[in-house]
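Missing here: one protein chain of the complex. Every other protein chain is in place.
All chains are identified by letter, namely A, B and C, in their written order; residue positions are counted from 1 within each chain.
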Amino acid sequence: MRRPDDPSVDTSSVVEQPLSRQARQMLQIDFLVQDPGLEDLTLQERLRTWCQEALDRRGKVAGLVAIARVADAFATMDREERDGFYRMLIRHFSVDAKDVEEAVQAYLAATGPRARELARLTSVLESPRLQLYRQFNTVPQGIKFLLDLRADVDSRLKEDPDLWLMESELRHLLESWFNIGFLRLERITWASPAALLEKLVEYEAVHAIASWEDLKRRLHADRACFAFLHPAMPTEPVIFMVVALVRGLAGCIQDLLDPRAPALEPQRADTAIFYSITNAQRGLRGIPFGNLLIKQAAARLRSELPNLQTFSTLSPIPHFNDDYLQLAIEDGSIAGSFAPDEAERLCALTGEAEVARAVASVLATPAWPRNSRLAEALRPGLLRAARTYLTERQRLGRVACPVGHFHGSNGAKLGRINWLGDTSAVGMARSCGMMVNYLYELDMFDQFQADYTRTGRLPVDEAVQLL
Amino acid sequence: MRRPDDPSVDTSSVVEQPLSRQARQMLQIDFLVQDPGLEDLTLQERLRTWCQEALDRRGKVAGLVAIARVADAFATMDREERDGFYRMLIRHFSVDAKDVEEAVQAYLAATGPRARELARLTSVLESPRLQLYRQFNTVPQGIKFLLDLRADVDSRLKEDPDLWLMESELRHLLESWFNIGFLRLERITWASPAALLEKLVEYEAVHAIASWEDLKRRLHADRACFAFLHPAMPTEPVIFMVVALVRGLAGCIQDLLDPRAPALEPQRADTAIFYSITNAQRGLRGIPFGNLLIKQAAARLRSELPNLQTFSTLSPIPHFNDDYLQLAIEDGSIAGSFAPDEAERLCALTGEAEVARAVASVLATPAWPRNSRLAEALRPGLLRAARTYLTERQRLGRVACPVGHFHGSNGAKLGRINWLGDTSAVGMARSCGMMVNYLYELDMFDQFQADYTRTGRLPVDEAVQLL
Amino acid sequence: MRRPDDPSVDTSSVVEQPLSRQARQMLQIDFLVQDPGLEDLTLQERLRTWCQEALDRRGKVAGLVAIARVADAFATMDREERDGFYRMLIRHFSVDAKDVEEAVQAYLAATGPRARELARLTSVLESPRLQLYRQFNTVPQGIKFLLDLRADVDSRLKEDPDLWLMESELRHLLESWFNIGFLRLERITWASPAALLEKLVEYEAVHAIASWEDLKRRLHADRACFAFLHPAMPTEPVIFMVVALVRGLAGCIQDLLDPRAPALEPQRADTAIFYSITNAQRGLRGIPFGNLLIKQAAARLRSELPNLQTFSTLSPIPHFNDDYLQLAIEDGSIAGSFAPDEAERLCALTGEAEVARAVASVLATPAWPRNSRLAEALRPGLLRAARTYLTERQRLGRVACPVGHFHGSNGAKLGRINWLGDTSAVGMARSCGMMVNYLYELDMFDQFQADYTRTGRLPVDEAVQLL
Partner (left out) sequence: MRRPDDPSVDTSSVVEQPLSRQARQMLQIDFLVQDPGLEDLTLQERLRTWCQEALDRRGKVAGLVAIARVADAFATMDREERDGFYRMLIRHFSVDAKDVEEAVQAYLAATGPRARELARLTSVLESPRLQLYRQFNTVPQGIKFLLDLRADVDSRLKEDPDLWLMESELRHLLESWFNIGFLRLERITWASPAALLEKLVEYEAVHAIASWEDLKRRLHADRACFAFLHPAMPTEPVIFMVVALVRGLAGCIQDLLDPRAPALEPQRADTAIFYSITNAQRGLRGIPFGNLLIKQAAARLRSELPNLQTFSTLSPIPHFNDDYLQLAIEDGSIAGSFAPDEAERLCALTGEAEVARAVASVLATPAWPRNSRLAEALRPGLLRAARTYLTERQRLGRVACPVGHFHGSNGAKLGRINWLGDTSAVGMARSCGMMVNYLYELDMFDQFQADYTRTGRLPVDEAVQLL
């Protein structure tokens, strides 16, 4: 019987040792490797030799060691050396133009289904570089290397269009390997490996984690953290999400993040608030995962805690101020809800244009919510403006707000717009402090998702309609 | 902490339930699925609808269920229905010829590195069918479905060349997913899951397993079974290998398989005999794994049992009789080792041609080894002929014997040719009962492998040279 | 570094190798052990030396090896040698009578709370033998050895009262170690280790398992098998239970065991039938576990399959015929339900005594159910007799039927008495083919359990009352 919890590779050492050393250890092939003696070559020559070796002897021990040497070298290269590496890959490991030419001509010359010609064309278009990338999967952390490689290539794309093909090959390969079927949903707890928890602290993008104590609080019984993990990277989350278990729909992010808030017994919670989703790997930009993560996490939580009735996000409206606020001010949507005398009393102004200017200048001062009368007067107009923004404003036939679009295309509905839901400077600056609950109704979202795809409009809860 | 290798789904139910049911269970999405009401359509129309749905809603719950429905339907289709399915896939999910044409022309028209044009060409050459295949990974047993699909397509290839492109796409995809880096070497023991052991019984190709008792004997302490497993198929071996732990180089397969042979304490063994390697998945034909399996298994055994000194196969010479025996008889290699009077006495014949005919007819009777004088007389000539066959006979610049080539390209050397190593009818018919030990010397095989690649000739142990 | 899934000890070898060898392997202390050179001693002298060594060097490597040698020797001893072993243990490893005498006198002489005197008395009463038993936990399979030791000692108890104290010490120790808190509820499936499944086949006491195929059928998706496992015996079930998932209350055991019955989709089942519970270890006789097993299994099933509404056993009435049938025949309970003419017609008899004799002789022929009129006539009387037996007949203030008592004291209620629920020869002979459903109502059984403890009477479902 095997020991269930014996760590496969001492992760602490994984972090610090060269990959070529690790590859030998993992494959238990320490005794087999001959050193090829490349000391006299330049870095790029050595890289080229290793890459060629990795291709020529793929699946053999020598090939594995060559791959690991490339990954080790890459880790210590500076910006310029990496550039040289990319040039070398483009120069020596691209498709053979002559082969392509011939295959193209053969395709054009043929008739009928042309299956063979298509297959040949497809085949010659697969560059040696792509075959090389595939070899990285065979060494420990090789997949993480590919992610880092793509992140780096991706960041240079604008200034260096030559990298375009390289990036496209990498994205394509990673899309195939980070296919949802290879990912595993895992509940992350305080009993998870420290090497994994450390990455949460590092990656959490939405609401930064200050310390291990802060992290521990976020993994309390009234919180739940879920991640997708890839078997080739057991301590690297692909995407993760934090859920708060509360009573009633939570509308204020500051309350959820308050480290002094008392913990609720999870059995007493009736609502799960998904308040943070983080894509952890820059190298996976443009490859979507969030959809199933929310659904699977919701289903898992409901089976563990049958008292949970409501599954909701607590989400920002990131571009409300930029995209729409000025418009709403100008067309009077906001001031329109002021009682006439109130507008005067508050702003000491008459005339729509003046009121609009005044409202705009008020909202430009982050401290305005402290004036409670003012805030109260602004409230109905701003909430309505947010509702209009989320329900009516479209771009490319879908909800203009990217967060609204994300949840809409996942099958959520617009559940509540929260007044002063995020009073941080950022929150005020992007949406006058408003936050949104998108509701996930487990038995409806297949329907909602189909509707959204068709109409590009979010289903709206009655509460929001009555606003 | 959960066990890393514990299958998330009760395997017993996996076997019996429809995939669409399992997909819902696995994803915990039982409550979400709307039935599309396709009862009035023909089977092929339904299949087409599901395939389209799987592509349009990929990564969504509806897409997963559609995929699972395809797999369920496939399992019950007869030969003709499958044929219809393949036609439908070719007709409706192939590349768009017009797109290809345009991309080809754009490529031909462009100059310079043409990165964008290449990327576009690559992109249009990826058929919707291939994208569809990728979705199968998202449902339980979907990968096993693809293996079975390829095995079926592969078996029709000769008579139906239209399937050529389909097969090529499938092979390419499976090659990427059954990349060595995704496979896990596991020691299979009597404590392994019954659902996995059952597959060994089913698949063992080299020496059939008669019963669970027989299997248990093969997993005794003086045996070791290793398999490569893929994370998406926890109870399906990809390839497996059985090792006997013995004292001294074993030369006779019947001794190893004898169920009444007493078990040796593994600590007392000095030699590991790899006597059977089975590629378990027909759908992976042409995708090689054996190389690392032997090396990793050898390394693992040596670390557990430091007394092991020798790692060797006990292998057949499958085509010796067909390929070479007649030649050897005719050129006198075999009879040449008879003492002149012996040939006369044994065969009552003189003259080379007559002796050759006599030898041929003797060897055609499987029972000849029972005549020990005759056997003794034949021995030196046959062993030498086998040596010549293995060391000198080449085809396409490599060892003609496919088993010899396999081990040669893995870095093994020719260690011993065993007289009467397999006296079964099969063994007599393919190599006059001779068996071969290929030796794996852990600190030499990187060298040997490189030599073999260069020369196409097996390194030969002194014992064989002196033969 | 060793990989995580590297089996620390190959379980298959565990089964076959001497414990002393295994102990060295497990503790990785192979290099440490000096052989004491006891070849000249008799078996009992060697055993005594090893036992003494195990006590003197407890917790040291030498002690562990000594313990393992005792266990190895025991495995090959015949009945007489074991008897000698027990004598030796009684003679040399019992409490010191003088110490006891002194401690007793000190206790009697003291006054007040006498804590020290009690502690000393307790201490001297712990025999070296008991301390020796505790050491067995330190070697692989040592706990299984103790179970087998107790089973053997227990079986000799009647003829050899000297073993009484030994047995009492063993029971006491095992009770402490097989405490419910150390046991782990596990779902057994076809993916469980073969080494464990093999034990189910061996131990299943209620309905014998014919083959691996039969076993596989019992682990299908519409069955569930649960076991308590002890961490020191990962492939030995302590107790296990088989559940059938069905629609409606199942009343006939032959239907459940029919290998050709079609499998039900588990999600469609509304009822779980616990049809077999097996205490797997004779060495744990008298130490109860069944109670929590049923409750935990029911709770686990309900959380996995929320459609399950009813949890019931399908149980025999093992002593009905022996204990009660004759009485019921004699007092006319059975024939009383015949219509007068029916009795005459069926039995051609008048007069109570004659009818009673006739009924008794009919019921003595196992084939009587084939006569359907006769069976129909007997049915009401027999069912009522069974009800009376289960609800009114008591022994020692509790239900006379041991199965009824077991489930009553677990909090079950009497749910249904099934006519012809077990038509096997055994079933006919023990309860005229009747079987009982005891119902476990999850929200009532704490109450029912308390009631039963107080009254010694089973709660009865209305259906039974109306019978």
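FYI, contacts are C-beta pairs under 8 Å (C-beta built on N, C-alpha and C of every residue); 3 or more make two chains touch, one makes a residue touch a chain.
These figures come from a predicted structure and were not determined experimentally.
Only one residue from A:46, A:116, A:156 or A:220 touches the chain missing from this view: A:220.
Of the listed positions A:192, A:394 or A:447, the one in contact with the omitted chain in the full complex is A:192. Contact with the undisplayed chain is limited, among C:134, C:150 or C:223, to C:134.
Within the complete assembly, residues 1-2, 27-29, 31-34, 59-62, 90, 95, 100, 104, 107-108, 113, 115-116, 118-119, 121-123, 125-126, 134, 136-139, 142-143, 161-162, 164-165, 168, 173, 176-177, 179-182, 186-187, 189, 231-232, 288, 291-292, 295-296, 299-300, 303-304, 442-443, 445-447, 449-450 of chain C touch the chain that is not shown. Touching residues on chain A toward the chain that is not drawn are 3-7, 10-13, 15-17, 21, 30, 187, 189-198, 212, 216, 219-221, 224, 234-235, 263, 265-267, 303-304.
Keep in mind that, in the parts below, only the chains that are shown with their structure count from here on.
The centroid of the Cα atoms in chain A and the matching centroid in chain B are 40 Å apart. Chain B and chain C have centres, each the mean of its CA atoms, that are 47 Å apart. In whole angstrom, the spacing between the mean C-alpha positions of chain A and chain C is 54. Shared interface positions of chain C, i.e. residues touching 2 or more other chains, are given as 2-7, 11, 193, 234-235.
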